[in-house]
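One protein chain omitted, others in place.
Which chain is which? They are A, B and C, in the order written, and residues in each are numbered from 1.
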């Protein structure tokens, strides 16, 4: 059976991930992501109303026109987890394919919300929930399987397309975490089993391939966060925390430690409410029943006012704005635009790392400056990455023992350390190690 | 009563710490340290046989000639903990003073060993052990007290000289750790009490004053180390670890996790044996009864041979060489000079951070290159600092509320962030915040 | 005679420079500058209409309230050169003093323009022009002298207040340039002479004190610029250049090399027109008679349209925007908001260095990204600093041999390398080397 990989997006950048796998006549699409930075660099762009072609021209969403060269029927669109660089183009592209969107429940819910916010296209694809560990047939001879992985968002999986020629494992975004605070550990047993059955191709996220050793477990971030927050038990002023809104495990730790030190946590900001609310509704996390979550600016400000009235020392607002985004809640607080007043010595906990790019660094710097002008002091970098460091990559290659490897989720410079790493394991560039680019197809079997 | 501070060494560098406090006619000396980098930059210098004046000229030990201007009798020489930059000049300078050396038991033991190694001078000062929490009279009106602190070595204290004019707190080297793995947490209650009684002067270690937030607890490093070591449970090749030999809490974690993953730990290298052996003998740590510790090259190599014979997969050698020091055990292993053979894929765990200085960085880089040429792969930076970050400094100032503050343990550039920090708390340069240099005296009361 | 220095602004930052020197009953003020970054961090702040006290609270202009403690009459306000951090607060503060503003002709002209733009205060102080080399009496016993220096703006001087106690040399901002492209070399002969006469105090700009060696001459930047521009002689597409608008020597080089390679230079952007127009009107530079300079957006865009019509290959637009400022001309070009169309392979020459601060770095990065999205390619860092590196500082200390030294134009961290350097020359912190802060006074003689 012919197996062919179309590397549509995310092979020259991080963002707008999209890959199609054709096995005989059947095609599965993995991810349809958005490169948000390509949108934000322009002033006043509202993607909700934009046409796909314009977004493709901007480099914001995958250029899926190569799909017309793929001879087969799309049977499923499979986003691996709920981050925007993996689902953010669904509302712009999915309606072109007569195929269901298949994902884990949390991811499906986020896809649904995204589709509802779309104003240009009517996306009518079926939304099919499948849990980690689940399988579904693709055509007569293939099968789609979800293997549980650990990442900085819950309910993440690596999809596997089992073909008569061997498995195609789509390995984007994971950390090797055996103690992930929320959810199950990465299912290495299943990966090893799939490896023994035979893997035709492994597509891998190279983000941290150049970093030595092992990405720390979420339990390490939790231990660091606990150390910080417990050290503030006696502080009787304001403490504010921020983290990635979609990082439910981290939010959960913040909520728990807030209570441990006698403060009432409250989640503030549009995406804080969205992700945590969704996670709670779907029973992924067990928050205290009285945990407040507010998204609209008005209700946020009302909450801030209440906090000021009742005493800052009794609350821990967990807010959006960890990258210093100009319109996020923390930046508004820093500018004195909310009723919450920061005083000399108040603490702001960034349970996040600055995404290392001058735009973010500049915005974050400004946010910290503004916070500092109000007297606040910063706790920084209380975080672990969601992506495999080099040792995790070695372990994956040893578990899967794939015939072909395709580095992804980076540009060529980002691929380099992975190529070196895979070469150490016996792969050879141009033979079974395929460095490729957006818009390419790689035929693996005939 | 006149109280005067002589800032003898370590006020223009890290290393060769030495400070004298005179209260009336009585003088107490805090620390007599060595700046090892000033020795190592020269080829073939053996300090054991060198005269103090030559070492002073090299900038290696404190220039204590300013002591002749101090009108009073030295009543005690008080090293705060066992690191070389605090005790390393005792064998060269202490014999000039007719005073006992007073320190905690572990520190005293290390001082003793150092004196025994000295070949030039005969140091005869009494060695007096005093535990954290202990006190001793200094003259008729003063008292010396040891307050327990947490640092990257056990049995560290901050000495306090209580005078009729208030306490002089010598605050060098600590981290604010409430969960230090080994030993008691920092005694903040006592510091707050001393603060309420009145503090005339606080001398503070500025090493990390420019770093945001809180230095993580040793329990965070332990959590990270555990995550790494448990992830290697299934690896059936060689694993080697290295850390600061004097960091007993870390060595203890290494030993425990080695056993957890089914490997027999063994401590190798001269200073590994020295520090861990001393700690065990003094009952500071409870190692497994059969834990091997070998210092002499011959017994180390014999052990390596045994490990190779019995199977690398059953052992965890914990060795010296975390900075890539040319003659340390790990560097010898990297050069293939020991019987231990590294194979492709073997792991080397650096539970240490490179001291950020080009000499170390160059040596460490070479060690890693050599290890890599043998196939080994690196786990890096599994470590936390032993020094207060800015928030710890704020908490100390708030606890002690000192009348005068003297930044120490840095050069002027290193003092700057502390000066800014202290200014935020109301101190003023030249008034009650004293930026000084080696060889100065500051009179605090008349 | 009592001589006293009030270090009013710019002793804890770069920006808002202001220093007063009192000699007996007479006072001279050096500089009244603006810290623009403190304004720009806020959205929508228009300084023109703001009150001084609000700007003081923002940290944008010097807090001159300490002047009420200075017992004497202000005889002159002396800005050293036309950069905003030296003249930008004149329109907000000068009217409080009954004294003329004394400066070189180019600086006076810029001060005048600034006062005209002021909307809140009516500044009526006399504007007195004095050339480098000129002198004027201050009271009966003192004299003000201007010594020619070389900086990144023309007509810069170091003012010297000659008192019976010796000279007070205000050494802010200069580079030691013996070949400055435009204007005379730095007048080291006069400095040496003043040194022989006796210098009571030297106030020095520490910006680059930590940099090794010598700041290169403007002739080096010119040589590098020439190399770049001549290498583009055959390019038949668009070339655009940007530099500091006030850097007339650099603009002159750009204009000359443009003509050398067969392109018509044209200066575009409000401050381009302002500074170069002023310099030409005052005969500081001899531009080609037909050199176009356009400041208003409409005339700029009309010019761009003409360039597009006649052929980009015949023009070199020299525009504002070297730091990626969001509203500058180059950023508008990058966003496609002007009629000038960049094509694949067009060149953009940054004859400037990014000011190393995350806000600028972020903005510049965005501007380069946007330029890149249009196909343009960047030539970077064709620049030399306007501030003395360490060897220049040594030469100044040796020339002046001052009794007292006051580091300025930095925060304490920035002072540190200068303190080390001055210590090497025999000065001693707290004795004759005065590290100070905003709002302090230092009494030098009684």
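Convention: contacts are C-beta pairs under 8 Å (C-beta built on N, C-alpha and C of every residue); 3 or more make two chains touch, one makes a residue touch a chain.
Treat the numbers as computed from the prediction; the structure is a model and nothing was measured.
J.: Write down which of C:51, C:65, C:281 or C:377 is the residue touching the left-out chain.
T.: Among C:51, C:65, C:281 or C:377, only C:377 touches the chain that is not shown.
J.: Which listed residue, C:164, C:288 or C:345, touches the chain dropped from view?
T.: Answering carefully, the residue with contact to the hidden chain is C:345.
J.: Check the options C:104, C:217 or C:438 and report the residue that touches the missing chain.
T.: Per the contact definition at the top, the residue touching the missing chain is C:217.
J.: In the complete assembly, which of C:197, C:227, C:313 or C:337 touches the absent chain?
T.: From the options C:197, C:227, C:313 or C:337, the contact with the absent chain belongs to C:227.
J.: In the complete complex, the non-displayed chain touches which residues of chain B?
T.: Residues 41-43, 335, 357-366, 369-370, 373 of chain B touch the chain that is not shown.
J.: Contact with the hidden chain only, please: which chain A residues?
T.: The missing chain touches chain A at positions 411-413, 415-417, 419-420, 423, 429-430, 435-437.
J.: Write the list of chain C residues that the hidden chain touches.
T.: So the residues of chain C touching the unseen chain are 176, 178-179, 212-214, 216-217, 219-220, 223-224, 227-228, 230-231, 344-345, 347, 377-381, 390-391, 394, 424.
Rule of thumb we're sticking to: only the chains that are shown with their structure count from here on.
J.: Cα centroid separation between chain A and chain C, in whole Å?
T.: 46
J.: Could you say which residues in chain C touch two or more other chains, in rising order?
T.: Residues of chain C touching two or more partner chains: there are none.
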